[in-house]
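All protein chains but one are shown in place.
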Amino acid sequence: MSKRIGFAGLGLMGGRMARNLLKKGFPLTVWNRSQERCAPLAREGAKVAATPRELAERSDVVVACVADPAAVERLVFAEDGLLSGVRPGFRYLECSTVDPGTTRRVQAALRERGGDALEAPVTGSKNGAENGTLLFMTGGEQAVHDELLPVMMAMGTKAIRCGTMGQGSTVKLIGNSIISLMLQTLCEGIVVGRRAGVSIETILEVVTASGYSSPYFTFKGNAIARRDFEEHFAIDLLVKDQTLMLQQAAALKVPLPGLAAVREVFQSARAQGFGREDICAVIKTLERAAGETA
Amino acid sequence: MSKRIGFAGLGLMGGRMARNLLKKGFPLTVWNRSQERCAPLAREGAKVAATPRELAERSDVVVACVADPAAVERLVFAEDGLLSGVRPGFRYLECSTVDPGTTRRVQAALRERGGDALEAPVTGSKNGAENGTLLFMTGGEQAVHDELLPVMMAMGTKAIRCGTMGQGSTVKLIGNSIISLMLQTLCEGIVVGRRAGVSIETILEVVTASGYSSPYFTFKGNAIARRDFEEHFAIDLLVKDQTLMLQQAAALKVPLPGLAAVREVFQSARAQGFGREDICAVIKTLERAAGETA
Amino acid sequence: MSKRIGFAGLGLMGGRMARNLLKKGFPLTVWNRSQERCAPLAREGAKVAATPRELAERSDVVVACVADPAAVERLVFAEDGLLSGVRPGFRYLECSTVDPGTTRRVQAALRERGGDALEAPVTGSKNGAENGTLLFMTGGEQAVHDELLPVMMAMGTKAIRCGTMGQGSTVKLIGNSIISLMLQTLCEGIVVGRRAGVSIETILEVVTASGYSSPYFTFKGNAIARRDFEEHFAIDLLVKDQTLMLQQAAALKVPLPGLAAVREVFQSARAQGFGREDICAVIKTLERAAGETA
Partner (left out) sequence: MSKRIGFAGLGLMGGRMARNLLKKGFPLTVWNRSQERCAPLAREGAKVAATPRELAERSDVVVACVADPAAVERLVFAEDGLLSGVRPGFRYLECSTVDPGTTRRVQAALRERGGDALEAPVTGSKNGAENGTLLFMTGGEQAVHDELLPVMMAMGTKAIRCGTMGQGSTVKLIGNSIISLMLQTLCEGIVVGRRAGVSIETILEVVTASGYSSPYFTFKGNAIARRDFEEHFAIDLLVKDQTLMLQQAAALKVPLPGLAAVREVFQSARAQGFGREDICAVIKTLERAAGETA
């Protein structure tokens, strides 16, 4: 019999991930801070919980996909939070991108009540969530990873266990740091190219044919060519992750001169009002810095 | 009948490219500043020219692959330089990575004597030169591109015309700027990961499975995992290209905060004695900055 | 009759500040997390409190000078913390360098119990604390500033009210950001100068004679010339402040490309083991980056 799944956080990613669980036949209860987001899934057959506590009580596994460490703290530790509804055997699948400290704290609290957690931040952005092709980077016990694999495979196509609790988050933050510099350098190149009379299309053609090609350059480069900045992954969220990465690196005493420089550019994009647009909108900030009228 | 090819600059890249021309049956004359590098190719059938002028006189097309703009200046404009041997119909294929200003100056000088030039910097590094799988980014007249395509296809698998003279170099510099930030972010991630107990192999597994995968991450990541820093593309040369990119961007009034930060890290690698090692040796500089004994 | 003063935090700065209060005749009680640091002041006439609560109970004004926001949180809000000993009329003088959010939270809690707080971070480092020549940057009510002025003037020579609670901390963080870049550029210049055969002494002579002269350049430049890295202000603490400044700037949506780059250099200094040395020891990190054997 299928595990009963609870889903907390029905944003751009979470809503799509929850729908896939429903489609694959999992009995689903959902909770979201602003309850109106629950309605579409309720119409498709999901139950709605009034509080995270109720969500935990009604589920064998709760999957969470919320914005940041503070949101996880509230979800789990607040009065009427998840923790108060946990019983032995309960499982928590943390799909939010947060820092290792947070996931470890959550795991410790769950274990005290006989439950356990697996961190499993995802990559694939909006399309991957929609199509069920996400990649999970897990941290936690191998047994818990194996136990929750069917749940993950309802939302994605691959789950790589990166190590113990915290190490999945670490790898996820590394990944978001990588896309930050990839996007920065692509955009720097596009702005220089344009000034020199070289089109984005030519740059992308060369990149695609080269040894440093990446589907990511194609995906984001094409969006920029169309001036399509609709959110797949919002600048606000990427800056949150860049900041978590810099914090973790500081704690580990690793200087990150590349990421530090690039984060200030994305900060500028937030300041200029592009925080809710897709991360490729950072090109507008570089264009302004280069004196082009926005 | 095959064009007679001259090849100037038999370094890590040029020596391998020249050999492929020879293998494909082009009558080949070679010239190198330090003549001993000509010996292996001479044994395989190439003639040796004493001066760039002689090289030009004996060839229909001269291919150049030298270190930097200063080397191109000497090669072309010095007494006994190429220019003094040029006659109508002569073609110059500039495979060195230099700035657009230099290639334009060379083209103008050749045209005054009835010749013409195509800039065609390459990507693919040592292995691509060895295996004849280079990618050429050309700038110049379409007709000259077409005319020299068979020569390029003896050394590579693809030639993309990026525009007029200078625009091929621009795209090449953009490409080297892209690999600079890709390498920087990969290395920053590897150092953070190691401190957090996550292996390079795990990071590469995730990167490879993700939307931001790239053969470049695999190639350089594996080399770093093996601590194999043998030159495919030397740090000294990449810093030269980063500097040309920053100079061109300055001339075009485009600030490049990402590349500017990253260049100083590679500068540090040069200062620490890694200039002749492969560009992935930049990780050693990041390790030192993070307090690890080198 | 003199106010009874409590002093919490007897580190490099606090110990010296407390001694000046004692010298000026204030009845003094001290508390420090590790109690052995209280002994010298006890011998000079100070009483010793066992807990922050006791410190509050025995004092009209408690002055705090602790390491960071977490230490302030513990000091004030922990069980047996200051807050539990607060009664109407109690005053808290926050001389630690922390973020505006922390000082505002402390003020709000004190006010609920009828007390109030003034933030008053200091500049002047070890010598200023020793000689009683500190400068205070205060935030809070004008009346509280005036009320506590005699206490501040026992430890320093000037107190500038920067505005309401949080604005004193903001100005202090701006100041530490300024010294960060001043030190960075001085050290970059010294390393370049040395390589070019120009001595530190010559550089300092010119700086001193120029319009951009500053006693700070003289002070730190002379220390570097003597290779005297004894702590006046530790790298660990400056990095803490740089991080608080970047966090506040992020909250205010202000990108700080200069400070972001410089913080990573100081982070590297921490990673290389110089965290407890004076901030001018950052030159050792720049020397290593430039390939000099440390």
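Just so it is clear, A, B and C label the chains in written order, and each chain counts residues from 1 on its own.
As a convention for this text, contacts are C-beta pairs under 8 Å (C-beta built on N, C-alpha and C of every residue); 3 or more make two chains touch, one makes a residue touch a chain.
All values reported here derive from a predicted model rather than from experimental measurement.
> Among A:Met137, A:Val151 or A:Ala261, which residue is in contact with the omitted chain in the full complex?
That would be A:Ala261, which touches the missing chain.
> For the chain not shown, which residue from B:Ala42, B:Ala78, B:Ala209 or B:Ala260 touches it across the whole complex?
Selected residue, touching the omitted chain: B:Ala260.
> Thinking of the whole complex, not just what is shown, which of C:Ser59, C:Ser177 or C:Gln272 touches the missing chain?
C:Ser177
> Identify the residues of chain A touching the omitted chain, counting contacts across the whole complex.
257, 261, 268, 270-273, 285, 288-291
> Name every residue on chain C in touch with the hidden partner chain.
Where chain C meets the chain not shown: residues 100, 123-125, 128, 135, 137, 158, 160, 162-164, 166-167, 170-171, 173-175, 177-182, 184-186, 188-189, 191-193, 195-198, 202-203, 205-207, 209-216, 219, 245, 248-249, 252-262, 264-265, 286, 289-291.
> Touching the absent chain: which residues on chain B qualify?
239, 243, 249-250, 253-257, 260-261, 263-265, 267-268, 270-271
Please note the rule applied: only the chains that are shown with their structure count from here on.
> Round to the nearest whole Å and give the separation of the Cα centres of chain B and chain C.
Computed value for the inter-centroid distance: 51 Å.
> Hey, how far is the Cα centre of chain A from the one of chain B, in Å?
38
> Give the residues of chain B touching no fewer than two other chains, as numbers and ranges.
257, 261, 289-291
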